[in-house]
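With one protein chain withheld, the remaining protein chains of the complex are depicted in position.
After this line comes subunit A, so read on.
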Amino acid sequence: MSLLEIENLSLAIGETPILKDVDLAIAPSEVVGLVGESGSGKSMTALTVMRLLPHLARTNGRVTFDGIDILGASEDQMCALRGDDIGMVFQEPMTALNPVKTIGEQVAEGIRWHTKAGRAEAEERARKMLDRVGLPEAKFPLSRYPHELSGGQRQRVVIAIACALKPKLLIADEPTTALDVVLQAQILDLLRDLVAENRMGLLLISHDLAVVTEMADRLTILRRGEVMGAGDTARTLSDQFHPYTRELALASMHVPARPKTHLAGSAKPLLEVESVSRDYPGRRKSLFRPAEPIRAVNDVSLTIEPAQSVALVGRSGCGKSTLARMILALDKPTAGAIRFRGETITGKAEAELKPARRDMQVVFQDPYGSFDPRQKVEKLVAEPLHLLEKQPARAERREMVAHALDEVGLGPSDMDKYPHEFSGGQRQRLSIARAIITRPKLVVADEPVSALDVSIRAQILDLFAELNQKLGIAYLFITHDLTVARAMSDEVLVMHEGKIVERGRTADVLDNPRSEAAQALVSAAPDLHRAIARRLQEQG
């Protein structure tokens, strides 16, 4: 018998339909993956099961959990289920915990609420649960606050809260999307173990086909609120009977065509980074002793040649973004020198940096946060033009913006719109248009596609590749996603704890990593081909 059964579920918020006739079932100790792009209704399906939908939501259909009619249950009945028989883990571990309460209080709270246990008993159980999720007492006493933990550790606390009372069903909504690949692999392992230990059903929601394939026995694919395909994971993906499933699988493995690859040593370097270090002031331990600095970037040297595409990969917190900021002259190195086109840029005044800035642009990760919402596209894309020697006249400026928009696949009529009128993928195109309007020689892209859906991601990667081939722009791609590195770069630099530990041709490094850090990254990275092959093998 199924533990959770969703039949013909439809959902509308106000007048907007969100879900249409969704069917899904989970048996005890079964892992079911729910896959889809952003806005497909994955999270809303989960929130329907928890009955934590926004106010104006109206539901139709049947949701049965353990014999209880969820849609018809009273709020008191739901409160009794939530956190006891149904646990939930969310995407963003950095904000999922209350910053003013200790982790002990937060894990014990649900236990006390549901079991009416006393404080001491609840704390003892919380302690055991934290031990179980890999936060031992010696390093993580109950009195720790969330801000003292890293993202991966916080996600473990969230899992401890959700699993403290051994729920029959765990819903995990993109539980590893905000984590780097190594942490992702650890958290997925933990979830898999908890399922096996407690015969718990797991609804794993993800946009990442590879992750779901590694984890799920069965999967359901959602698109715009409708089920596009469902069934046994390996068979659903290997047959790829449904065109949308096929499309998703292909997009997630997409490698853009780049006929002209660029090998190192063939030209004078465009960018030279020479033994650069960056220290940040550490936390003071005593009033009277100066704090010990934290070395974020440690003696890093690298070169990038014109038209070369280099990927800088590493785990979160390894110093890659700090390095990028110094290359862009947004931050000053503590030691070392950075030269761009043979000229030193470290320690120069802002006015002297103008020519360098013109030839060096940036694309950021978040296409939503990187535009002023009150300005029109024309002004936003034209922003870097103030770096030019001669300011273009208004008509000329409009022409330049139109040209840049055309190059990224947008039309001249988009010039008079505001950022909120564009989708995430289109906004990332705007970021790229802004970056290339001054015809730069180097573009630094910090996780430029990690916030995008797979199909949009494939298009943006194509665009990056095309601009590299056509305009000869060199790239520094900062990413923790090895598929992006593999798809886009000629060379890979692996960074670990502030140092560059490996450098080489992309295929060489990713296929035969030599350093420990690179091996860890490669083995933890989910790979769709590998995952499907393994599934099929298991099933014989």
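Simple rule for what comes next: contacts are C-beta pairs under 8 Å (C-beta built on N, C-alpha and C of every residue); 3 or more make two chains touch, one makes a residue touch a chain; residues count from 1.
The rule we apply is simple: contacts and distances are computed from a predicted model.
J.: When one chain of this assembly is omitted, its UniProt record names it as which of these: "Acyl carrier protein", "ABC transporter permease", "Heme exporter protein B" or "Paraquat-inducible protein A"?
T.: Result for the unshown chain: "ABC transporter permease".
J.: For a quick check of understanding: of A:70, A:161 or A:190, which residue touches the chain that isn't displayed?
T.: A:161
J.: Please identify which residue in A:100, A:120 or A:257 touches the non-displayed chain.
T.: Among A:100, A:120 or A:257, only A:100 touches the chain that is not shown.
J.: Based on the whole complex, identify which of A:87, A:314 or A:367 touches the chain you can't see.
T.: Checking each option in A:87, A:314 or A:367, the one touching the absent chain turns out to be A:87.
J.: Could you list which residues of subunit A touch the chain missing from the display?
T.: 50, 52, 75-76, 79-84, 87-88, 90, 92, 95-102, 106, 109-110, 113-114, 145, 147-148, 158, 161-162, 283-284, 287
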